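In this view, the complex is presented without one of its protein chains, the others remaining in place.
Think of it as A, B and C in the order they're written, each chain with its own count starting at 1.
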Amino acid sequence: MIELIISAAVLASMYGLVAIGISFTWASIGMLNLAQGFIFTAGGYAAYLYAQTMTNLGITEGPVMSIGLLISGMAGSAIAGLFVGSIAFLPLQDRANFRTRGLIATLAISLIGTQLWLIFFGPQSKPLPPIFGTGRIEIGSGGVSYSQLGAIVIATLMLTAVIMWMRSSRAGLQMRAMMMNPLGAAVVGVSVRVTGMRVLAISGALTGLASVMLAQTFFVSPTSGVQPLTVGLIISLAGGLGSIPGTVIAAAIVGLAEALTARYLAQSLVPFVLFGIVVLILVFRPRGLGGLLEDVRE
Amino acid sequence: MSKTSSSPQSKHLIGRRAWRPAWPARPDRVLRRRRYFGSKRSVLKLSGQFNPKTLKREVVLTDKKPLFWLFGLFLLVAIPTAVGSERFLSLFGIICIYAAINVMWTLIMGTAGLQSFATLATVGVGSYGAAYLSITFGLPWPLMLLVGLVLGIAMGFLISLPARRLDGLYYALLTLGLSEFCRNFVTQNEALGGKFNGALFGAGRIVPSDMLTTRLGQTLAFLTTFVALLVALGVFRWINGGRIGLLLKAASTSKEDESFASAIGIDWQRARMIVFMVASGVLGALGAFYSTYIGGTSLQIFSLDLLLLMLAMIVIGGLGRAEGAVIGTVIVVGITQWFTDWGPWRIVLAGALALLSVLYTRNGLFGLKEQMREIRTRRQALHRAAQTTKYAEYLPQQAPDIHDKSLIAGRTFERELREKLRGWITPEIIEEHRRSPLGQHSDHLERILNYFRKAPIPDKYAVYTEVPFQSYRVVALSGLPGVPPRIVDDKTYGSLDEAYHAVFMRRINDLKAS
Amino acid sequence: MSILKLTGISAGYGPVRVLHDLDLSVEPGERLGLVGLNGHGKTTLLSTIVGLTGWQDGSIVFEGKEIGGRRTHGVGRKTPGIVRSGIALAPQGDAIFPGLSVKDNLDSGAYTSASWRSRKRRRDSVINVFPPLGKLLKQTAGTLSGGERRMVSVGRALMSDSKLYLVDEPSLGLAPKISMGLVAALCEIDIGEGAMIIAEQNLPLLEGRVDRMLGMHAGEIKLDVGEALGDVPPSAGGMH
Partner (left out) sequence: MTLLSCTDITLELGGRRILEGVSLDVSKAEVVGLAGPNGAGKTSLFEVLSGRQLNHGGDVLLNGTSIRKLPMRKRVELGLVRSYQRPIVPATLTVAETLKAARKAYKPYPARLTVEWAAEFVRMRTPLDAPTALLETLERRKLMLACLLLRDPQIVLLDEPASGLTGSEIDEIDLVVRKLSQEYGVAVLLIEHRLELLAMVASKVLVLDVGHIIAEGPPETVFTSPEVRAAYFDVPINADLEGNLVIS
């Protein structure tokens, strides 16, 4: 039972990180970032390169390795986010039909990106060294491994920090303002371009964090971004694009559903269950669980 | 004014001024027109115009598209048939099938305005359904096509259900997941070839498989794909150019358009659904056709990469246009199927092309012409704005569009005249007019008055006698029959001369302001 | 030296040219009324100053710094920079943030770090000007009535330490009673060495309250206000 909850929580926190990135990007700059899968893999490969370099220098574990892995993954994804932004956001931002164009541009980037990883890193999966060690804490009948615990704790900390920062700081207020009314934001001195790039970097960093931690179990491969992207999309849809509480709840539901299905039915049924859940939610709430923002934006 | 009641408000009341019908002798109307047999659509769009220089009527071909289409389709069928190598024929066969699918997708995304990514899912369902039935029950190919059509319509119905409730983007993402869902379904299902990684073999073919080794058979197979493309284009033209297409064009670009459409009674949601179902039916049939073409089907049809590539095709050609879908397909399929030895780089190239067209063109290749024209007009406009006075009465941006240059000349003359007259307005002239509004005047004043006299009637000032010899007021004529002049201010004048002078002063003010 | 100097300004949207070669200068400490009928370019003039028009040409010198120039695309791209240099705009309609609370809406107006630090004091002084906002601080701005929204929008512009305040149609769509109050409050604010431009269609609202009135007619500045209004009483709209 505990193992079930733990694995649900791990999945929920990982997917939640990706989904919040997607949701956040959509809400503030109106661009649906379908290159999030590419950004995800970029973080994984950055961490892999870091691990390679460190191993060559003779360091295979310890805090330098762990923290370095996390930071390099986040940095890699943030840079990839900025890259996506400079291609798909900056040139298109004040053009007609930005939403559709942005969607297509990010799709094209993800198409190209996958092939580029294939060219440079080959089709094999790359493992990462463990970040949190290999130990395990026994609780009652079940137990929780360090990596699971670490993933949950770090994801929660990061999310809380980002949300707190959004709530209280001036930059956060500016981002929220831009979500509501881009013209009004421009009038109060918020630069859409600067803030947009900032948002892309932050959501990239969150995705990179998820990437490094998921790579502990699933490794890094050119197509490893597809699954998180799909699930992230499903969660941000079900949660209502742009709503942080909605996304968190949806992440919890989806994580639980995936863990339950994988345990009691079959791993292969997971996509069906997830798809069913999102269809159900959207049938009853066409704007997702917390999606009031769409109304507000228009 | 209901239709049934014999209401007295019918349009043909006695005493109502008859509205004027347009006479056929207008130069911009073309009298003779060839039409497609059995329809009201004309073959070539001709238009008449009046040439102000030669004073002659000219008939010009306004729309050269049908000619380009004819030429392009001829090339598409002639090149592979003439070359006749197997690789060429199969390449063009694939191009035709993909182009047909893309044309239908364009119908959904462009005409219906539904951002649906479930195209390949529909094709796949048609393909798998037809192939499965053909393998299991030995269905002949015409029945396979029928099955595909039915499955496609059913699929279209199912997918269109959430479209009524969901917002554009949510709908797009939901349908994006659908082909992934279908792929999973097929891999889980043993009957559908889950064991062979989703591949089905041995479905019925249009061209018997023993003929396919000969050049004739290969050419025939290619020709069937070409016919499929023609059918798709025909459906596209039938819907997009017809009533439904027009209604949807009035409704589908924005929320405001939707409000307008419902205000004039257009049931755009129903129209959208009809288009969606028709397109889905054709897509299903195309799927079944694909099965008959390759004699089976495979999982590749549901892959996300293929969907992205097809999106790239549409984007490169230009969203919402049939010609864009076809040309985009030729380019992308040409790259990815012909240069197979480039490995992943050809996908990168296709993606880069799509990215470039999103970044730098307004609407793909076929939007380029319009875009170039706009850039040119803007440059011309800026150039003309520099030489200010010549086009002064028109916005410099308008000037290139005005066909009759004599209008520009006339307006320019008017402006120069006004400038000259404005220079003549002095206190002495005004004083002269105040002393004697009527009678002999100095030359300058007379010319100014002449200019005022020939002013157009709407908003022209006039004197209104309230009480003869006692009170007069200044009014402005409306210029419309039935609309009384409006009183300009609340001043009354004791004598006619004073009123004349007041009118003169108003006109002087207007002249100064213009 | 004048605080704002426009020379040869033309601006418009797409093929439409709204402003024709106009000149204007605003002196420090001045409250300027800009009067004209709908569609004659008042809003466009204010938008031009902060760079929100489709295209524009001509020089805009604000406190000795050039912020205008020729621009044919990138609507609003320069706006944040211009706004930060000390021009506050309360735009026509309600460009408020409907999902944020009134407090956050006001705070968002304090966009320089100095004004952000003193935002509490500034908020209080805005509430002094518009007392009804005091009770509404926690409420979501989207649920406010038209008049309250306008107060938030104007109040937000007052939160910054700007040199030049641009207020666009404070009376638009408001009942006369409310717009009177709003304009009266605007005209009592201490602007010190700064300046304020109020664009307004309703002439009597501004009469006697502002230092100088200019008329706008067909995209040009007219000194004679009556002429700009086409000699028609402002609210009569020509119906006699």
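As a working rule, contacts are C-beta pairs under 8 Å (C-beta built on N, C-alpha and C of every residue); 3 or more make two chains touch, one makes a residue touch a chain.
Treat the numbers as computed from the prediction; the structure is a model and nothing was measured.
Within the set B:Ser85, B:Ser259 or B:Ser436, the residue that contacts the chain not displayed is B:Ser259. Of the listed positions B:Lys249, B:Arg434 or B:Arg447, the one in contact with the omitted chain in the full complex is B:Lys249. Within the complete assembly, residues 1-3, 7-9, 11, 13, 16, 19-22, 243, 246-247, 249-251, 253-254, 256-257, 259-267, 458-459, 478, 480, 482-483, 486-487, 490 of chain B touch the chain that is not shown.
Everything that follows uses one rule, which is that only the chains that are shown with their structure count from here on.
Here chain A touches chain C in the complex through residues 94, 170, 173-174, 176-177, 179-181, 183-194, 292-293, 296, going by the rule given at the top. The touching residues of chain B, when paired with chain A in their complex, are 115, 162, 165-167, 169-170, 172-174, 176-177, 180-181, 184-185, 187-188, 255, 304-305, 308-309, 311-312, 315, 319, 343-345, 347-348, 350-352, 354-355, 358-359, 362. By the touch criterion stated above, chain C contacts chain A in their complex at residues 50, 52, 73-77, 79-81, 83-84, 89, 91, 95-100, 104, 107-109, 111-113, 116, 142, 156, 160.
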